[in-house]
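Of the protein chains in this complex, one is absent; all others appear in place.
Up next, chain A:
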Amino acid sequence: MNSPFPASSSAPGEGKLVVELLPQKTSALSTITSQYPLKLISPSPQSYQKSVLVFFLTYGGGLVGGDQVHLTIDVKANSKLSIVTQGHTKIFKSPSSDVVTRQQLQVTLEAGAAVCLLPDPVQPFKGSVYEQSQIFTLHETASLCLLDWVSAGRIARGEDWDFSAWSGRNEVWAAEPKARLLLRDNVILEGDEIDAQDKKLEKKMHNLDIFGTLVLRGPLVENLAAFLLAEFAALPRLKAQDFRSQAKIDRDLKTNLSQHEIWRRARLEQELGCGLLWSAAKIRGCIVVKFGSLTVEGARTWIGNMIKEQGSVEKTFGESAIMCIK
């Protein structure tokens, strides 16, 4: 008997999104398909929405050993997309090290298009084997804000970088005049043997519970990029001596601080409190921020604080784009 339903064109774990600009200048989805274990949902569009919001979900809140997710996204000229998740993407244990759990993302941005990807951290469990690849091809006027972060696992259960293997790839390509690689950020973490006495990876990570990368490129995130570079340049020098007397320091604090300097002092204290280290740099037209923190929540507060204080992501993509880092 013939099935009354149209044949499914996508394979397990495949998904596709196409975002277009409607004549009334709002962005909207013209295609949204996903196959188990991937699940894409988008709230019904509002006329005032600044970007299309899509939830990137997986059944059960994570990927089981061997799951393969492959999402292709086309963002047409001048339209905007923001992608969020609904909690940590959990990576469950693989039965053996040759069963690889994969997540692949391929995004093409046309002229004036913009994508904001601010998800929750990936949380690889003990014994998991994970490979993530996110490849963005950008028109020279397109904009990208990408956050990619990975935690030490189920910290409450005592996991501390106990996965078998983790690798993350973020690539940014210029589409024109001919395809050229602008940025390739590969991180390869080789786990220790299960129950190894010498925890090499844990030592390598230097007590950090989370490590992340923020990549920015394009006119719509230019201000945020400049803000982060300026904040990095304004960090206090390591091992610097303050030769002022305590009384003078107190006096200076009371009188000379601008609103922004007060915010910065509070942020620096927060950085110190959760042992957060970060660096920011411009690399081949992209701004790359790397950060690591002793606590997952410390990192979330920090990056949220930065992005909210500067404010342009919220203005450009809408409030919901930053829901994972609030």
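Just so it is clear, contacts are C-beta pairs under 8 Å (C-beta built on N, C-alpha and C of every residue); 3 or more make two chains touch, one makes a residue touch a chain; residues count from 1.
Quick note on the criterion: contacts and distances are computed from a predicted model.
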| item | value |
| --- | --- |
| Complex member absent from the view - protein name from UniProt, among "Conserved oligomeric Golgi complex subunit 4", "NADH-ubiquinone oxidoreductase chain 6", "Ubiquitin-fold modifier-conjugating enzyme 1" or "Urease accessory protein UreF" | "Urease accessory protein UreF" |
| Option touching the unshown chain, where A:136, A:163, A:211 or A:227 are the choices | A:211 |
| From A:22, A:235 or A:266, residue that would touch the chain that is not displayed | A:235 |
| Interface with the unshown chain - residue positions in chain A | 167, 169, 180-190, 203-206, 208, 211, 235-241, 277-285, 288, 290-292 |
